[in-house]
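With one protein chain withheld, the remaining protein chains of the complex are depicted in position.
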Amino acid sequence: MDSALIPRGVKRCPFPQFILFIAIVGAVLLWGVYAMLLCWFKGLNQTNMNDFYGFALWIWADLAVIAVGGGAFFTGLLRYIFGKDDLKNIINYAVLIGFICYSSALLILAIDIGQPLRGWFIFWHANVHSMLTEVAFCLSCYFGVLTIEYIPLVLENRQINKVPFFHHLGHNMHEIMAVFAATGAFLSFFHQGSLGGVAGVLYGRPFAYREGLFIWPWTFFLFTWSAAACGPCFTILVTKITETVTRKKLVKDTAIQLLAKISGWMILTYSIAKTADTWYWATVTVPSLGQTLMDFYSNNPFYGIWILILEIAICGFIPAFILITKKGRKNSAALWIAVFLAVTGVCINRWVMVLQIMAIPVLTFENWVLYLPSWQEIATTILPLAYGVILIAISYRYLPVFPNEPELNPIETLPAEEEEAVEPSVELEQELKPAEA
Amino acid sequence: MKIDRRSFLSFLLGGAAGTALSPLPWKLTDDSSIWTQMWPWTPVPEDGEASYVNSSCTLCPGGCGITVRKIDDRAVKIEGMKRHPVNNGGLCSLGLSGLQLLYGPTRVKTPLKRVGKRGRGRWEKISWKDAVSEVAKTLGDLREKGQSHTVGFISGSDRGTVPRLFERFLTVYGSPNLIRTPSIIDSYELALHLMQGAQALPGFDFENANFILSFGSGIVDGWGSPVRMFRANSAWRDTGGKVIQIEPRLSNTAAKSDKWIPINPGTEAALALGIAHIIIKESLYDAEFINNYSEGFEDWKAFVLGEYGPDSVATITGIDSTTIIALARSFARASKPLAICGRGQGTTPGSLNECTAVHALNALVGNINKKGGVFAVAEPDYINWPEVEMDATAAAGMQKNRLDGAGSKKYPFSRYLLNRLPQAINSGKKYPLKALFVAGANPLYTMSDSKAVKKAFDKVPFIVSFSSYMDETAQNADLILPNHNYLERYEDIPTPAGMPQPVIGLSRPVVEPQFNTKHVGDVIILLAKAMGGTLSDAFAWDSYDACLKETMGYKWQVIIEKGFWSYPDFVAGPREESFDTVSGKFEFAPKETGSLKPFKPVKIEGDKTNYPLLLMPYDSIRLANGAMGDPPFVMKSVDDTVLKGTDVFIEINPKTAGEHGLREGQLAMLSTPVGQAKVKVHLFDGIMPGLVALPRGLGHTAYDEYLAGKGINVNELIGPVEDPVSGLDAAWGVRAKLAKA
Amino acid sequence: MKHKNAKKYGMVIDLDKCTGCGSCMVACMAENNVPFRKDESNKVLSITWLRVYQLTNGKPFPNTDICYLPRPCMHCEGQHEGHSPCVSVCPAVATDYNTETGIVSQIYTRCFGCRYCMASCPYHARYFNWWDPVWPDGMEKYLSPNVSPRMRGVVEKCSFCFHRYQLAKEKAFKEGRREIKEDEYQTACTQACPAGAITFGDLNNPNHAVSRMVKPDPKHHGRPTNPNAFRLLERLGTNPKVYYLSSREWVRRAGDNYLENEAKYKKTVHQG
Partner (left out) sequence: MSALDNNAKEIAGDAGSDGGATSSPEINTKEQDKGPAGPVILFFIVGLFASLILGWIIFPKLLYSKKKQPIDFNHVMHMAEVEDGCESCHFFREDGTYSGVPKLDQCIDCHEEIQGDSPDEIKFVEEYVSKGREVPWLVYSRQPDCVFFSHVAHVKVAGMDCVTCHGHIGESESLKIYEENRITGYSRDIWGKSIGGFKKNTWDRMKMDDCAECHRKMTANIERTGVKTPTKRLIDHLVDVVSPGTSMSEKGSSVQTERGACFVCHK
């Protein structure tokens, strides 16, 4: 049915099966859209947020998707700026994942604000002192960059590419992609950092306030660093999942291994930095404010010290050690575990830097307040997930996301005569297909 | 021309460019955000000219002066009146939220007549004319049958022109059954009557006292005139005055006091006598007063010295003897000591023995009718209406005994015994109550043992409520004749509770009546006129306003300008003239009361084996528990350790809770011999082990959704206990048990 | 920057006098058109610009003690003027620090509801309008035209009754004065407090009661030198303009976090 749209040289499931899959995920998506509309029309009373939890699940989801979406900028940086050519085989997918993550983040932000129709005030009436302003600007700009990076891939769709204008547009965009990658990396550095700053500047909240060590807020660097470290892990994770679902090898091991190795070292250095930061905070900052480390990790049923150990030791050092050793990252199971732990780690980090801050009482006469998201919050948080799956499915089906795929999955039989009709440009297309052309 | 895809695309591009260059998208974006700033469903208060009207608050007997800010004809804020003798600018949360009552959804907007079964909440609107003639007809029929005495009237007050109109009406009509709602004032009036021979109100010169010995009185919990008490309490902070608070629970007053002495509940009288014991033994008393102005001191002395040694008192009260001795000494040695009683807000009259014992302490230090002491404040005598002429029916009716037994042989000194009314009706021993009028009171909520009260009300065939609001009593009435709200009507407010010098406040219309309501005074006058005869003659005024103006006479001009009338040259009479007893002196041991009998604690309901705990109601200034319920703002100020959702919390000592296996926030079933209720547990270190405290003021079934259905009305769990001397309700608690729910 | 005649309005609350009666809360709600809902017992969803907290010393019976602490917005000055925790974080300049009065404002129509300011405020003085404000039919009549009712989806907080300052200014202007007298501008809670526990005025004026009561030390960001005075979370460096007085040591200590066995005012280090 849709064979004309499917890239050459690859095999895709039958259309009805595809539609069924999209329909199922689409139902989840619609559930999310319904919750979103509820939030827009009835207001944020649909959530379980409250005056203690002004920031909650959504802001966490925002921070988390941007952190794991950091794979796009970091892979781009490595590929285009540092010239790691092996990564050309995964860069398309990294960009796609980044695009999904950032568009999701923007969507969640649009739901999260109490007055969506005034959302543009953040640009028009911008307060240059606010970290959130920086986030909004960089986020939107980088989303623009990701869109520009994603467009050439879309233009490579077999039918679109037939239109000469698009063909050339795509080609020329490829030519200048390094510029965008550099811009993206620069923007990413700032907004990942300013997202860290969002928490780090809260000097009224001792848990968030991470000062000392050269510069303030230190979370600025930690966030950028952790996104650069764990983002590629998410790219690997999603690639692995995609490979499992499609039962195909889609990306060459060289790319994965390289990315994993770089990630490993990044995670290791990050974990050391994070430990140092935590140490400084726990021994200098916190006591100066009359509190001890354990004040933040006890007297409540949820946020125990285990969360700190889980975040830094289990989801920091362990994946780092797996990924920096050749043996570790070559072992498929170990790689799986490592990237999973790394992604979990960064998500936990974002979780505590949003929700634990809110949970902890600063006034001595207030109590810990715990929070459970409402179904509307959960649905709207799953919404981007469903949207991401759909976009990946469509992109995978119709776009040459994985340049190695035909090579890694040669097709034995050559039936199907109807393709004859579109002869003249076939070869050209094939030649142009890889994004690195 | 063929329009192909490219042309169409080109058209779209041009359109996009043009749109971007036109104001349309930008103006729409701007306007849509402005729309959110002006959502039509968010009200915009209309601006206008600001003005201020002085009036008096009548939401409690405190009598604060208020200044209402108005914008054009809307009242927008109530503030305390500056330089008012009671509150000087301050105001309590209830008074501050009065506009929520004025404009609130609980107002009864027009006269209503019950349709269907009583209490079902189905009403039909009727005209004032029909309403008045219906009441007149019912009353006329009863009177014709010679049953005028079967008409009762429950009023929130018996002072001032409006209650006096009720009294006048009943007198000419022929019923002795005017009943005032009870409070500690009843006990104090009795004490003053018996010990000083005075028919007067108790007045306390807190402003000049510097050592307050409070037997559980909620000085900052709403006792007396609340705002005045707050001010006095703050003044003591500045001047070094001391407050000693004696009660089993760490109330706000206890927390604010200089010393909190927990005491076994219900043993306050013993402590007072124990203190007297030390003072007498150590000759710390005011000999001048005792010798010249008292009678029966020797008898009383013998009694106190004999029975109330510090050790035996320590056993009774649980306070160790050294504390008692120290307390007695510091009280007697203070330059201006003052002892007061009445638990919490003084909601219940309590034991008369206790009141006289505390009053005797004041006498012991010569603190009667003296600066910084207790005064017997005579009613301001501004109401001088022509004598009524009673016809034979009226005279016959007035000869009948009161249904509540006040003034009877058993309780000769008491004037009103509302707590005995349900029992009198339910037992049917005397005579039935055929019609009941309720004004300024909400007995179905405020009277203890709700079930019995409800049963009694069900037996009264005709109930008329004058309430401005749909309260519990109005809800169960047959006819509601809604009074103007207090901000829509004139009314005189004679001397607020506990004031040592007489003041008359004036409540006046701040805004036009918002609904089809009528001043209750006008309704009484109309009713009298409709009934004709002597009734009509006794109510010759055209209207209530005319009546009030005439009554106030020359004071009217001043009161209308200043908002209140005070007696600046008021001086309490010399001590020689203070006492109107047989002896002309202060009676330490009035024979009639048996106050020389050894102390016996009030026997509260329930046995210890089945009900191991003690339940005490407590009063909070954030919970109105009288005729008025909390308006939404005040409900908002109620802590989440008092009420959460619809669940009320009991306060319980962690130790006791541990014994019951109860944790913070857990649901539990609280049972008493009177009733049971589901409550939540709040662990509170400040309450004596073995005690459970429940706040008054919750558990309303009427009023609006902001108040109704939340928590438990403590009156459902506690019943009245008759004081053997006064017949007043002396219950301070009830035995209880607690089980996990 | 410093202005001539710049005021620094602040508040002193005497906790020895405060009885926890809640008048200030209600006066504030009535003055500022604060909405209310059917159930307000969930305090993390209940808009109370000024909230009265109950503090306990945690000791068992009979040594228990409680104290009430009214908490309006602290109008923090921060470590350099106007660097309050909330003002700098607002992405749309919906909250602002006024150097003429020292008041932290909140502009409801500018706010788009990101709630970053709420996350930044350690005092929980900021409230979000989770619901549309709804008054029962007829009750909107008492709404004051001097304060605009807030719509759903924006943050609100105590303004030190700034509209009263505006009205006082207007009156002064009409009478040909440029400055207002000290007693012309009072907050609603100050005025209503039956215990007279709240004092409000210009901290820059050394003769005003507020200054005399707490004796702020200008060298240390106005830290009180009266030993009975304290500010909430002093060591965070928020530099609040609301001071508290208490003669009880445990109450003063409850105002901030202290390490065990720590002396009262240890020199703290702040960076800003």
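Residue numbering begins at 1 within each chain, and the chains themselves are lettered A, B and C in the order written.
The rule is simple: a residue touches a chain if its C-beta (ideal position, glycine included) is under 8 Å from a C-beta of that chain, and two chains touch if they have at least 3 such contacts.
Worth saying up front: this structure is predicted, and the values here are computed from it rather than measured.
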{"item": "From C:162, C:185, C:244 or C:258, residue that would touch the chain that is not displayed", "value": "C:162"}
{"item": "Touch with the omitted chain, as defined above, among B:44, B:302, B:669 or B:739", "value": "B:44"}
{"item": "Of C:87, C:121 or C:254, the residue in touch with the unshown chain", "value": "C:87"}
{"item": "Chain B residues touching the omitted chain (full complex)", "value": "1, 3-4, 6-8, 10-19, 21-25, 27-28, 31-32, 34-35, 37-38, 40, 44-45, 47, 49-50"}
{"item": "Positions on chain C contacted by the hidden chain, ascending", "value": "1, 3, 81-83, 87-88, 90, 93-101, 103, 105, 107-110, 146-149, 159, 162-163, 166-167, 169-176, 178"}
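Criterion: only the chains that are shown with their structure count from here on.
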{"item": "Whole-Å gap between the CA centroids of chain A and chain B", "value": "64"}
{"item": "Length of the line joining the C-alpha centres of chain A and chain C, rounded to whole Å", "value": "41"}
{"item": "Distance between chain centroids, defined by C-alpha means - chain B, chain C (Å)", "value": "33"}
{"item": "Residue list for chain B, restricted to those that touch at least two other chains", "value": "36-37"}
{"item": "Chain C, residues touching no fewer than two other chains", "value": "42, 46, 54, 132, 151-153"}
{"item": "Residue ranges of chain A touching chain C (in the complex, touch as defined)", "value": "43-45, 49-55, 112-116, 118-119, 121-122, 125-127, 129-133, 136, 198, 201-206, 211, 216, 287-292, 295, 357-358, 362-366, 369"}
{"item": "Chain B contact footprint on chain C (complex, rising order)", "value": "14, 16-17, 19-23, 25-27, 29-31, 33, 36, 38-43, 46, 48, 52, 54, 56, 58-62, 64-68, 108-109, 132-133, 135-145, 148-153, 188, 191-197"}
{"item": "Footprint of chain B on chain A - complex, ascending", "value": "115, 117-118, 120-121"}
